[in-house]
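Just passing along the structure, written as structure tokens.
Here's a slice of the assembly, chains where they normally sit.
Letters A and B name the chains as they come in the text, with residue numbers starting at 1 for each one.
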Amino acid sequence: MDLTKDFQEIDLKQSGKFMYELAERLYPICRSITGNGVRDTLSILKEFIPLKIEEVPSGTKVLDWEIPDEWNVSDAWVKNSNGEKIVDFKKLNLHLLNYSLPIDKTIDLEELKEHLHTLPEYPDWVPYRTAYYNRQWGFCISHNQFQRLTEGDFHIYIDSEIKPGSLTYGEVLIPGNTKEEVLFSCHICHPSLCNDNLSGIVLAAKLADILKTMTLHYSYRFLFIPGTIGSITWLSRNEDTVKNIKHGVVLTLLGDSTPFQYKKSRQGNSEIDRIVEYLLKDEIGSKMLDFSPYGYDERQFCSPGFNLPVGRLSRTPFEEFPEYHTSADNLDFISANNLCDSLEFLLKVISVVEGNKKWINLNPKGEPQLGKRGLYKTIGGQRLQKNYQMALLWILNLSDGSYSLLDIAIKSGIEFELLLEIAKELEQVKLLK
Amino acid sequence: MDLTKDFQEIDLKQSGKFMYELAERLYPICRSITGNGVRDTLSILKEFIPLKIEEVPSGTKVLDWEIPDEWNVSDAWVKNSNGEKIVDFKKLNLHLLNYSLPIDKTIDLEELKEHLHTLPEYPDWVPYRTAYYNRQWGFCISHNQFQRLTEGDFHIYIDSEIKPGSLTYGEVLIPGNTKEEVLFSCHICHPSLCNDNLSGIVLAAKLADILKTMTLHYSYRFLFIPGTIGSITWLSRNEDTVKNIKHGVVLTLLGDSTPFQYKKSRQGNSEIDRIVEYLLKDEIGSKMLDFSPYGYDERQFCSPGFNLPVGRLSRTPFEEFPEYHTSADNLDFISANNLCDSLEFLLKVISVVEGNKKWINLNPKGEPQLGKRGLYKTIGGQRLQKNYQMALLWILNLSDGSYSLLDIAIKSGIEFELLLEIAKELEQVKLLK
């Protein structure tokens, strides 16, 4: 069970390529908080990870909420008086206001404009807009196109339906040696948006794919859920499971090229917070953010009644990059390389999560004689490196049951990986347990 | 019971004018730690606030101290050999060493000089000096006048008496919904000095005047007492009351134009300390000072046997402005405007003191659905302001019984007033209690 070595054998480049290609397949699908787009997405993931797909009927009470009616759309367009499709859902699903009601009607420009959404600051981009709980219809177009519209009749056609159905989500549980769990969660409710939603989905799926064959201390749970209503649904159906969650990370916005930002859990000093903080010290430009009650599904996991040790890993947070929730968050905005770097960082996190224990020095009075155990050599060699000896001394000195290996890494400034290796050697000569 | 709104209806300008005019009336009175000056002062305050006046006989044991003999003075002057009054108590009561013994005698310049006090660094100003526990007589004059004195006989006349009487102080208790108290204390033992003593007196009186008709959570106690011996006397007679004091502020030096300085209570992190610190963040140039055992009556309230949560609000502290304890601390040194600003700040303090509670989120698992309760609107409007929504989320997230509204204000950076308003709305829809 040497996870670090197992991880070293992973072909990261290849994994990056795999994730990017997966994003390319998922990109055209029109996802929302319910509907076939979610089902299509999950069935693609199920090709390579053991995904359990759940359907929760509309109207089901989930905590303070209720599962909404299901939305599906077959087609949607706007034709001008010449019969030309000037807006076409099939070309870009962002054009349709998400959860739009069906309509088939001819209207004039003035009425049309009341239903058009644009982004004047970025006139080339199409915005992404939703109307989940507020029934209406609408289209999203670029501001440039909006300004070119001329008087005339417009044929509006939306072939959608909103009716009782179910909310769909997917879940993977990879069992470890204990029932204690590490949770990774991503949202699957956005249509053609890459950094926001697809980057999290492909990373979570690839991580599950990697871990599914490994020997693990913790059990690992991956949630592929619609934002807000999905985490609320999952929490309401899994109150017993929740108490097993020892660490968790919400994954989103991990495909662009900016440095990592980690938003701490509400607890603020949970082990996962400290682990990520420790690892981010080596990531130039990275930032630790304090918890705030706005954001992604960490809002629900960290609501006071659950207060789980769940943080969020992103690169530039939402609302801080202009491409957020626009057509510019497309396949050009993410890259295989960036996804690969995010994966590599998450593997480091898992290495520390798995390896972080409190050891006990079995010879706590005075230093043990290292020489007679072959742990101290007077003649130079790789083992004699000062770092090695210091790591030994730090572990022995602090392993009194109150310091974890991570605590020792932070106090000593010695890298976690070396400490872990030496702790295992000390265990073998019965100096640690 | 919406105190904030009640406070908004106060005519602050008018209150400033009222306080300044009150200071003008009180200025000529010769106060000391005992005597008729204190009685005259209190009877003026009693015209508009429900003051209870206490008389404690000389010789009464109070804690480690004893009430001294009472001092009263009718007249005092120095005449030169031409019979001209060159120093006249009736023109400026600072001219007489406070607690001077009576005398009626003709002496030469040399002897006179032994009894004269001046301020060489500020040759135009008359110093304020006292000899409470050290019987003597003396006069205070400007250094310029001192240097102009020429040889000759001087007729010294002091018509004073020091004899058993009593120590006088005043007290107002404005009852609230609980027995828990907020204490405001000011000293009333200085003669014609405005920033030092009068500014605190008129502010405390005006505050009592404002609060006397309001519906309050806490009971409010105002003490008008001579410094040191007065607080020791009050404490010794009110040991049972003391345990009800939840917050307290000593008021002094609040009429000049410099920024506020708040000296923390001995506890150092009491709720009143944190409230004032929070509010001072918006006051440019203001300072928080650590507790030290030197100063005004906070010395007694914060002695280790009481250790009350009582801080001190001032502007520039004593001994740090040259006018301190001189004739220059006169009616020109304070202004209606500055008193008005001090009053406004104190009303803010009281608003937070009254509104600071720990709420409990009644729907702690996941976020409640705000939409169905009318707390979330998708179409813009005043309510949709991001600040409003963030305030909602912060209150819901942190109201688990361990965070007060002040804690939430500090953590979120959202102003207390908005949080208070929203907490009340959430209480109405039964999301908070």
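One rule holds for everything that comes next: contacts are C-beta pairs under 8 Å (C-beta built on N, C-alpha and C of every residue); 3 or more make two chains touch, one makes a residue touch a chain.
These figures come from a predicted structure and were not determined experimentally.
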Assembly copy number, counted for this structure file with 2 shown: 3
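Heads up, the rule we're going with is that only the chains that are shown with their structure count from here on.
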Residue ranges of chain A touching chain B (in the complex, touch as defined): 63-66, 131, 133-134, 228, 231-232, 235-236, 266, 292-294, 299-300, 302-307
Partner chain A, residues of chain B touching it in the complex: 361, 363-369, 371, 378, 389-390, 393-394, 396-400, 412
